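One protein chain omitted, others in place.
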Amino acid sequence: MNMVLLILSIILIATFGLSNLIYILISATTTYFAARAKKHKKLAFIGTIILNVGILVFFKFVTYNNFFNLIDSKNILVPLGISYYTFQVLAYLIDVYKGKIKAVTNFKDYLLFVFYFPYLIIGPINRYSDLSKTLYKKKKLEKDNILNGLVRITWGLFKKYVIAARIGLIVTTITSNLDYQGAYVLLALLLYSFELYADFSGGIDIVLGFSKMLGIILPENFDRPYLSRNLKEFWRRWHISLSSWFRDYIYIPLGGSKCGNFRKKINVIITFIVSGLWHGINYFFWGLFHGIIVAFQNKPNDNCKTLKIILNFILVSLLWIFFIYPNSITAFKMLITIFYKFNYLELFTNILNLGLDIPNLIVLIITLIILVISDIKNEKIKNILYNNKDEVKLIFICSMILIVLLLGVYGLGFNTSDFIYSKF
Amino acid sequence: MKKFNIILIIICFLILFIFLNKLVAPKYQTDLVEGHMISEYYKEEKNHEVIFIGDCEVYANFSPMVMYQDYGITSYVRGTSQQLIWQSYGILKETLKYEIPKVVVLNVNSLRYSEPVSEAYNHLTLDKMKWSKEKLDIIKASMLEEESIFDYIFPIVRYHSRFSKLTKEDINNMFTDNNVTYNGYLMNKNIKGVTTLPTKKKLATYTFKDNVVSYLDKIKDLCKENNIKLVLIKAPSVYPYWYDEYNNQIIEYANKYDLDFYNLLEKADEIGIDYSHDTYDGGLHLNLYGAEKLSTYFGDILKNNYDLTDFRLDDNVSSIYNQKLYMYNRDKGDE
Partner (left out) sequence: MKKLIVLALMVVLITGCGEAKKTSETEENKVYSFTYNNMNFVLGSEFDKSEYGNETSYAEVPSCAGLGVDKTYTYEHYEVTTTPSNDKDIISNIYLTDSDVETKEGIKIGDSLDALTSAYGEEYEKRDNAYTYTLDNTHLEFIVESDTISSITYYIDIE
């Protein structure tokens, strides 16, 4: 069964281009052998880290801004999943070097750990000690796993195609025209918070749901992040596998909080800057701002809980500015317009010209409410869904499929420049 | 008990799925009726001695009712909007599964298009065509880059965005299947004469592309194999311009393979077409008055040159066609 999974993963990766296989193979073999090195352990360790980080940095730079306009990077394909698998193998290597886990002796097992297709698309970044618990089990297809997995997959599809993609229509309309300023930008940011969350967590649901069907347990990547009371808490609930990676492999090696208060703040800021750069070179300021704010925050308490949650949500939304405009200068300029252009009335009268008609706006509002409730009442809902009769799960799955097919934003027919759009 | 529930749920799911597909698919009954035309052939009695294939220049210009009334010719127009040559080939092939006519008339205007034009026209031609190998072939040859085969298999994939724009037609006509043509002829009584036309533009090339000619060859060979007379025509539409270079290539082709070619555009006077009165869109298509003149003229050519039966003398056929004629004349008459 493991062989089948490995071969399937290899085939799927190959459909994106054979070169992808080569890059993942390089990272897999170098870290495998470095972990097993008996002689020159330190040299192997350092060399392998430099090699893999080097490849990652190379691709991140060379495609950014066409490398200062020196080359045409259109033809350079960034290897599939490089941001995810690089961090995954580095975590493994570092854990072995530090004695936390034993080196894997079975090469095929290790390959499966690195090549396992689902996480390469959108994460999560896995730790060997956790993933190995379920990755290698003789997988019998169990009915409960299959049903629960399908429930999660269809829920993820719903979030991605019905919620996120629909919000995306408005956000794109606003951000592709720099004349939309002030209130429009604020609206775009607030909506984008939900779009990014629905899209990202929806994708994760699909990955985790699919793995669940095979009996493979992957770590959660989100824990109702917009219910955080401050930014510090936010990063324990958003993109968890990434932030914990940075904590364990950048922040703590830098000294963490063990070298005094001032040094701790520096370490936090540095870690967040690197995190920003991991997202892409033009996310530098996003990382910097998060780092500075988090450095000065403490663990939150429950005083004025609701107010804190709302304020934090607004802060996070404002900082997504770097995600919705193509470069930092534009992002800053547009962000500032929020604070002096108060064109809310104009926005209100213009709301039907932003890419959605009334029925679609209604769907958007209703599904947003569903999303928010699903987070607030998370435990209850999970209980209702996962600890229930098979028939209930099947009804949920079938309903979600129909809803996604009918209300999803995908394919042709949503191209607003299509002059036949109005007829079709 | 549980198994029964599961099966029940799945059946409900399938029913809902089919229903939603039907709900969002365009009905083509009162709006965009061109999309319905391809489907009207199947329920006909397959006794046609003449089959027309081609684009809007056939379905707007030729009236089988007139050709029957004047000469007893049984014919059907399997034309669709912007029908491309490989689509004509597939449609002809499909038609031959149902009957072998004596004559196939192909309008050569579509030879100027060597690539798919728009996915909207693809759907107008294909949505209501019965599923067959020929339909699959046409889809594969016609799909644009952004299209997917699932757009054609499940209407909900292509048309789900219509959920916010459903009209009365969508609800009322979900299960209707009313004809919009008369043996494939789409009647239009509006009058909009030819006034001005755009400038005749220079083209990058006037030679028909290889893929186009290869489909013309396929049509020719298919007719030969089945002992069918292939007749090439250029309908008397004044726009888009029928370049001399195009015309010469057709003449050459016709001569080479011993086919008849009638350039009806050149015969407009003889046909009696009055371009100030006999067209509904400034010369691109004839209206009812022009189409009837053309059908009388062309029917005469068909009768005199191809060994066709006068079915007015056949009891079975004439009873069916008389009914059709009655409806046709009735609709002709009312304003």
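Labels A and B are assigned to the chains in the order they are written; within every chain, residues are numbered from 1.
Here is the rule we go by: a residue touches a chain if its C-beta (ideal position, glycine included) is under 8 Å from a C-beta of that chain, and two chains touch if they have at least 3 such contacts.
Only a predicted model underlies this, so the values are computations on that prediction, with no experimental measurement involved.
Which of A:Val53, A:Leu141 or A:Ile351 touches the hidden chain is settled by the complete complex: it is A:Val53. Across A:Val78, A:Val274 or A:Ile292, the residue that sits in touch with the chain not pictured is A:Val274. Touching the missing chain, out of B:Lys202, B:Lys256 or B:Arg330, is residue B:Lys202.
Set against the missing chain, the residues B:Val66, B:Ala120, B:Val157 or B:Ile250 yield one that touches it, B:Ala120. Remark: the omitted chain is touched by one listed residue; of A:Gly17, A:Gly260 or A:Pro326 this is A:Pro326. Touching residues on chain B toward the chain that is not drawn are 32, 34-35, 55-56, 81-82, 118, 120-121, 124, 195-199, 201-205, 207, 239, 281-282, 284.
One rule holds for everything that comes next: only the chains that are shown with their structure count from here on.
Mean C-alpha positions place chain A and chain B at a centre distance of 51 Å.
For chain B in complex with chain A, the touching residues are 2, 5-6, 9-10, 12-13, 16-17, 20, 24, 26, 31-32, 118-120, 123, 146-148, 151, 154, 156-165. Those residues of chain A lying in contact with chain B across their complex are 357-360, 390-391, 394-395, 398, 401-402, 405-409, 411-414, 420, 422-424.
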